[in-house]
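Structure incoming, see below.
Every protein chain except one is present and positioned as in the full complex.
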Amino acid sequence: MTPRHWAVLLALLAAAAIGALGLRAGTAGSDAARRFFRHPTAAFAVGVLLFFVLIAVCAPLVAPYDPSAQLEIVQLQNRPPSWMHPLGTDLYSRDLLSRLVFGARVSLAVGTLAMLVAVSLGAVVGLLAGYFHRWMDGVLMRLVDVGLAVPRIFLLLIAVSLWSQLPLAILVLTIGLTGWFATSRLVRAEVLSRRELAYVDAARALGAPPARVILRHVLPNAVAPLIVSAALGIGSVMLLEASLSFLGIGVAPPTPSWGNMIADGKEQIATAPWTTLSPGLAIVLVVMALNAVGDALRDALDPRREAT
Amino acid sequence: MSAPLVDVRNLVKHYPGERAWLGLGRPRRVVRAVDGVSFAITPGQTLGLVGESGCGKSTVGRTILRLQEPTAGQVVIDGREVFTLGARELRALRRRMQIVFQDPYSSLNPRMTVRQTLREPLAIHRLAAGAGADAKVAALLEEVGLDSRLARSYPHELSGGQRQRVGIARALSVEPAFLVCDEPVSALDVSVQAQVLNLLMDLQQQRRLTYLFIAHDLAVVKHIAEQVAVMYLGKIVELAPAAELYLAPRHPYTRSLLSAVPVPDPAAQKQRIVLTGDVPSPASPPPGCPFHPRCPHPKKNQRCRTEVPALRAVVPGQLAACHFAEEPM
Amino acid sequence: MTAWLVRRCAAAIAIVFAVVTLTFLLIHLAPGTPFVPSDERVLDPAVVDGLRRQFGLDRPLGVQYVRYVVALLHGDPGYSFSLRRPIGEVLATTVPNTLLLSGAALAIDFLLGAAIGLYQAARARHRADVVLGNATLFLYSVPTFWLGLVLVLVFGQHLAWFPVGGDRNPVLYPSLSLLGRLGDRAWHLALPALTLGLVGAGGTARFQRAALLEVAGQDFIRTARAKGLHERRIWLVHTLRNALLPLITLFGLALPFLLTGAVLIETVFSWPGMGKLAADAIFTRDYPVVTAAALLASVMVVLGSLVADVLYSVADPRIRLGKGGARA
Amino acid sequence: TRPSTCRGDYCGTLVFAAAGQPDILLPPVSVQGLARDVYQQIFLKLADIGPSMNTLGDHDFQPQLSQRWEWETPTRLVFHLDPRARWQDGPPVTAADVAFTFQAYTDSQVHAESRPLLGGIVSVTARDSLTAVFAYRERYPEMFYAAVYHMYILPRHLLDTVPRPRWATAAFGRVPVGDGPYRFVSWTPGQSVELGADSTFFLGRPHIRRLIWQFVGDQQAAITQLVAGQGDALEFLGPLDNLRRVQQVPQLATYPYKSSAYGYMLFNVAAPLFSDRAVRRALVLALDRDRMNQSVWAGQAKVPPGPMPQLWSVWDPAIRSLPYDTAAAARLLAQRGWRAVGGGGSARTRGGQKLAFELLVPTTSAVRRQYARLIQAQLLTVGVDVKLVEIEPNVMQDRLAKGNFEAAILSYQADPSPTAGVTQHWGRGAPGNFGHYANPAFQRALEAAGHGANRPEEAARAWREAFSILNDDAPAAWLYAPNLVAAVHRRVADVQVRPDSWWALVRTWRIPADRLIDRDRVER
Partner (left out) sequence: MKEPLLRVRDLKTYFVTERGRGTARAVDGVSFDLYPGETLGIVGESGCGKTVTSLSILRLIPEPPGHIRPGSFIEFEGRNLLTLSPPELRAVRGNRIAMIFQEPMTSLNPVFTVGDQIAEAAIVHQRLSRRAARARALEMLRLVGIPDPEARLDDYPHQLSGGICQRVMIAMALVCHPQVLIADEPTTALDVTIQAQILELLERLQAELGMAIMLITHDLGIVAGSADRVVVMYAGQVVETAPTPELFTRAQHPYTEGLMASVPRLDRPPAARLHSIPGNVPAATDWPSGCRFHPRCPYAWDKCRAEEPPLLETGGAGHTARCWLVAEPQRRMRRS
C-alpha cells in the first residue's frame, strides 16, 4: 500500500461523496428527486453505492496488490490490519483490501446481472400473465406457485449441483432463473390494475395493437415497482451469492467475491476475524445502501407518496 | 330523418364471475351488466344515456366500441357490423368511432407528454409523421381551445379541464364520426364543466359528430342531448326525445330521478319523490320489473313482480318499460 | 368456503407433486454419486456399484421415477443412502427440530418485528424512528450465516452464555426432569432462533412500519380521530388491526424465507434439522432424502400460504364473507 | 439440582466432537469412518494390531476375542476363542459366529469393503464352539493381518435371519448388539450416538462410563465445541491455526501421533497433457512443497518421499525423489515445446494451446483446498494455469472413478499395511488407481516388495526401488504426511491415541476420581 493507493482511495471516497451531493443538488428541481432525497439516508446510500461502484471500476488503481497474489505464504499469513495491508491478509497471504476491491467487481456484477435476468424474466412473465389473462395467466401463475413452493436456496443448491464445476455465467443464470417468481407476481398485479385504466382503453380504442399497448402504456407504468424490486434484488442476490459460497458453491477461486472471501475466512473466524469481517461489512453496507435506495426510489417513483 | 349512424340491437353483456378450478373451470354467478339494450343514433345527433351508478352505462359504451367483447347482440356503425369484424377491419373502423373518458386523471398516460399522446393515434393509423404530425397536434390543441405550448406538458401539470380537452383532442385526432362520451364532465367543477360542455357542442356543430353521451346528471344531458335513454339495472327503461322526456316522463324511475335532482333556486323547491332502498346488484336482479322493489307508483302490483315490462311506445316516439306508463303517479 | 378450501387443497397437491417430480429429475441428473465416505478414504468402485444396485440406482431413470412415485403413494419414501434408515424415521427426528427453530424464529420475527414497526410508525420521522430504521435495515441486510458465525463466536465461545451448537446437551439431557429438558432445549434454541428471528424481524419491522403508515393515512383513521378517540386507541386498535392484514400475507411468505435461513443457520449451529439434512443430502446425492425434503418443504410452504390465506380471510371481513356478499 | 451421584473410578463421560455422521453400525456394510470409530467399541476382532503397527507375521498382534492362535499347517490358522466372551444379549461368542462373519464378509450381496483383502482365505470353519479354523490358499507376509484386521465378529443368532441383500439397511445396524467393551445406548440421527460401558466386559471393565459422539457440521464447529468446553476429544485439529486455538485453552491437552494419512496431487496419466512424463516431472519440480508444508502445517507435517504416511515402516527419506527446482521445471517445459509468453503470471502455450489444467479438490477438506490454492499460485509462476474445481466429494469420487479429470488433490487414510495401500492405488488396473498409472518396472518392484517374505532388509530395498521408480515417473506430487495432533480434555488420564484408529484404546483411558467434572457424574 503506497501513498498513491491511499490517495486514490481517498479521491474515490471524495468523488463518491461529491457525486452523491452533486446529484442531490443537480436534481433539486425534479419532484421525483426531491422525494428521493427526502429520505434521511438516501444521499448517504447513493454515496456508498457510488463509492463501491467507483472502486470496482477503478479496481486496478485502488488495489495495492494483485488480488490473487500469494505474497508470502509463510510470513504474511493471516496478518491483522496494518499500514501495508489496511485490511490485513488472509490464510494465503493475499492482501484483503485488494481482494475486497476486486471482489466488489464480481459481487456487484453477479448481483446486477442475476437481478437483470430475474427481473426481465419476471417482467415478461408478469406482463403476459397479466395482460392476456385467462389460460396464459393460469398456466404461468401455476408455474410460479411451484417455483415459490420450494425454498429458493434449496432450488439453487439442486440447480447448481447440475454442474460439477460452476462457470460464473451459470451461477448468475441460475440465481436469476430461480429469482423471478415474486417479481412476476408483482408485475402481474401491477398490470392487472393498469390494464383497466382509461388510458389503456384509450390506446386500444385508437386501434393500437396489443404489443404497442403493452410496451408503451402498460409496461412503463408498471416499471416503478420493477425498479424498486430490482434495487432490492441486487442486494438479495449478493446475500444469496454469499450464502452459496458459505455452503461451498459459488464463484470459483482464485477470483475474489465478497461471498467467497467470507467463506475462505470462516475457518479462521476465531483466530483471524478480520478475514471475514471486512467482506461481511462490505456486503452489509452495500445491501443496506441498496435497500435504502430502493425505499427512496419507491417514494420517488410514486407521486402518490407525496404525503408520507 | 336519415338512416342512423349507430344502431344497437339487443346488446347483452354479462361478466362472468370468478372461475373455478385454478381459473380454468366454469365461471360462476354472472353479472348481468347490460341486458338487452337497443337504440339508434341519427348522424350529427346526441343520445344521452343516464342512470345511476352501476346500471351498465359504461359497459354499453365500451361494448359498442368493442373494448369489451359482447355476450350477444348486434351493433352497426356506419353500415358495418362491429361484432363480426376481424382484428384488421376493426382497427380500420376505430378511426370512425372514439371514446372520451370520465376520469381526467386516469385517462391520460402519465408518462407521455401531450404531444406524445396526440401523436400516437397519428402514428398508429399512419395519418401523419414528422413536421406534419406536429402541425396536426398544434391544430388539434387549438381546436379544443388549448395553448399549443401545452404540448410539452405532462398530464400532472394540467388541470382537470385541460386534461379533459386533451382527451377530446386525442379522440378527434383520427377524425371519427361517432364519439362515446363516458361521463366526460362528471369529475369537473361546475365552471369548468360548462367550458367542456360548450366545447363538445361546438365540435359537434363543426364536425357533424354523433355522440353517445353517458352521464348521471340529468341536467347536463338535458342540455346536450336530443334523445335521452334512461337505464336501470342493465336495461333501458325509458327512451324519448329530450324535450318530451323532461316534460312528461313516463317511467316512474325517470320521474323520481328528475324529482331528486336539486335545483339551484330556493324559491322553486318542489316535492321530491324520495325512493327507498338502493339500486340492486346486477348479479342478482329482482324478478319481474327490475325497478319494482323501489317503485313508488301507486298502481304497483303482482304483475310488476313477475312480468318484465317490455320497452314500448307509450306515445309515438316515447318508449317506456312500465306496465303503467300511461297512468299518472 | 369449503369449496374454496377443496380447490386450494387440490392446487396444493398438484404443486407438491410438481415439486417432487422436478426435484427428482434434477437431482438424479446432477453428476456425482452417493455412497462416498465423508472421511479421506477412497472407496472401491465395486463396493459403490454393489450399493447402487442394492438401492436400485442401476435402473433407467424412468423406471426409478415410476417406482418412487408408486412407493410414495403407498406412503413409503424409501431409505436414506447415507443414514441407512427409513426416511420417515429420519424426518421424524429432524422435522420437529426445524419446525421448532423456524417456529421460534417466526415468533421472534413477527412479535419483535411488529412491535418495532408499531413503535416506529407511531413516532414516524422522529429520532427513535430513524435510529430504529437504520437498525432494522442493518439486520435486514446482514447475511444470516455471517451473523450466526459472529454470534457463536461472541456468545457461544467467548462469553459462553449459550451452547455453540446442537439442539440439546447430549450428556445431561436423558437425565433431566421435564422442566430441565425444556430449559435445555430453550437454551440451545436461543442463539439460532435469535439469529434467524432478528434478521427476519428487520424485514418485518420495515414492512410493518410501512403498512401502518399506509393505513394511518386512510380516511377511516381520520374518522376515528374525529370521534374523539385517544391516539393510543387509534394506533393499537384501528390502525394496527388493519395493518395486520398485509402482515398475514407476509407471514405466509415468511416460511420459505425461514426454511432458506434454516439451511444456513442449521449448518452454522449444527442444529439437527431438516435444512441441514437437506443440504447435506444434496451434497452427498442422497436422492430419496432430497426428494422427501423438497416434498416436505413444499408442503410446508403451501400449507403456510394456505394458513395465511385462511387467517387472512378470518381477519379480513371483506374476504370472510366471500366476494359479492354485499347485501343491500 | 442435577443428579450427580457417580463417584469413583468408573464414572467418566466423554463427548467426542464428530464432523460427520455414521451411516450404519454394522461393520461389513458401513462405509463411513465415523461408524467404525463407534462400532469398534461394540464389536471385537479376533486379534488386534499391536502398538508397533507391524502388519507382517503375527507376532506383533494382540489377543482380543481369541485367547490364542496357532498355525496347524503353514496355510491353516486356528483361533481359540476366549470362553468368557459373551454377546451383550447373553449367549456366548462361538466359532460359529466367526464362520458366519467370514461368510458375510465375503458374500457378494453384502458388499463388504474389505472383501478383496479376504481373497487369500479359502474357508473358515468352526471346529468346536470355541475353535475357528482359517484355511489359506497360500502363504504370504500379511496373511494373519488379513484375517483379523478388518473382520469384526458378528452375532450369528441376531443376523442370520436378515437376508444378505438387506444388510445395507438392516435394523440391526441401528441398534447393534456386540461383544465389546461398550454397549449401544442410543442414536439420534443428526445429533449423537451414545454408548455405555459394559461393566461385565471380559477383558476388563472400562473406566469411562459413557461415550458420546456429538455430530457437528464441520471441522471448525467441532473445534469450537471443544474450545467452548462442550466436547472432550477430537482426533484431528487440522491446520496450524486450529492447533494454536486449541493450545490456548487450558483444559485441553494435545497428543501428537504419527498419522496414517498422506496427501498428494494426482495426475491423470490418461489425460493428454499428463501422458507426457516430462510435464509431470516439471510440475513436481515447480512445487515448493516444503514451503507449503510450512504454510499449511507450520512444519508439523513432512513432505513424504512417496505415497506413504509417516506411520509406515517403509518411510525412508533416502528414497530418490524430485527436488524443488523451478529453473529445471521451466527448462523441461520449454523443451517440450511449452513456450513462455510474457512474464510470469501468464500461461505458457504450445501451438496456440494454453498450458492449463483442471485441478479437482473437495469442498469439504480445508487442508486440501488450501494446498490447491497454493499450488495454483506456485504453478502460475512457471507458466501453468491451474483451474481450481472445488466440488463435493461425491462428485469428485464420481469423476475419479470415471477417469473424468486431469488432476486432483487426494488424501488417503491408509491401512497400516503398505502392501495393500500401495497396490490398491498404484498397481496396474487396481480399483484405486484413478490416474491410470502403469509401469512394468514399478509393478515388478511392487510384487517383489509384497512377497518379500519375512526378510525385512530385502523388503525395504524392494520398497525403496519401487518408490524411486514411482517418483521418477511423477504420476503425482506428494504433498504432505502429517504428524497429527489430537486434543483430549486434561482430566482424562492414560490417553493413548492409535494412529490407525484413534479411539481404539478408549477402554483403557480413565478419569481419576478427583478430576471428575459434572458431566462425568451424571447418572442416567
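Residue numbering begins at 1 within each chain, and the chains themselves are lettered A, B, C and D in the order written.
Quick note on the criterion: contacts are C-beta pairs under 8 Å (C-beta built on N, C-alpha and C of every residue); 3 or more make two chains touch, one makes a residue touch a chain.
Since the structure is predicted, the reported quantities are computational estimates derived from the model, not experimental observations.
Undergrad: Which one, B:13, B:222 or B:235, makes contact with the chain that was left out?
TA: That would be B:222, which touches the missing chain.
Undergrad: Would you indicate which residue among C:67, C:158 or C:222 is in contact with the undisplayed chain?
TA: Result: among the candidates, C:222 touches the missing chain.
Undergrad: What is the set of chain C residues that contact the non-displayed chain in the whole complex?
TA: Listed in rising order, the touching residues are 218-220, 222-231, 233, 238, 241-242, 245, 315-318, 321, 325-328.
Undergrad: On chain B, what residues meet the omitted chain?
TA: Counting only chain B, the missing chain is touched by 52-53, 159-162, 189-195, 197-198, 201, 216-220, 222-224, 246, 256-269, 272, 274-279, 294.
Following the convention adopted for this analysis, only the chains that are shown with their structure count from here on.
Undergrad: Suppose each chain is reduced to the average of its Cα coordinates; what separation in Å results between chain C and chain D?
TA: 39
Undergrad: Any idea how many Å lie between the Cα centroids of chain A and chain C?
TA: The mean C-alpha positions of chain A and chain C differ by 24 Å.
Undergrad: List, in ascending order, every residue of chain B touching at least 2 other chains.
TA: 22
Undergrad: Could you tell me which residues belong to chain D and also touch two or more other chains?
TA: Chain D, residues with two or more chain partners: 224, 227, 363-364, 391-392, 395, 399.
Undergrad: What part of chain C is in contact with chain A in the complex they form?
TA: Going through chain C, the ones touching chain A are 11, 14-16, 18-19, 22-23, 26-27, 29-32, 130, 133-134, 137-138, 140-146, 149-150, 153, 157, 213-214, 217, 256-257, 259-260, 263-264, 267, 278-279, 282-283, 290, 293-294, 297-298, 301-302.
Undergrad: Flag every residue of chain D that touches chain A in the complex, lowest number first.
TA: Those residues of chain D that touch chain A are 219-220, 224, 227, 239, 241-242, 244-245, 291-292, 294-295, 345, 358, 363-364, 366, 370, 372-374, 376-377, 387-392, 395, 399.
Undergrad: In the complex formed with chain D, which residues of chain A make contact?
TA: Counting only chain A, the residues touching chain D are 66, 68-70, 73-74, 77-78, 91-93, 161, 164-165, 248-249, 252-254, 266-272.
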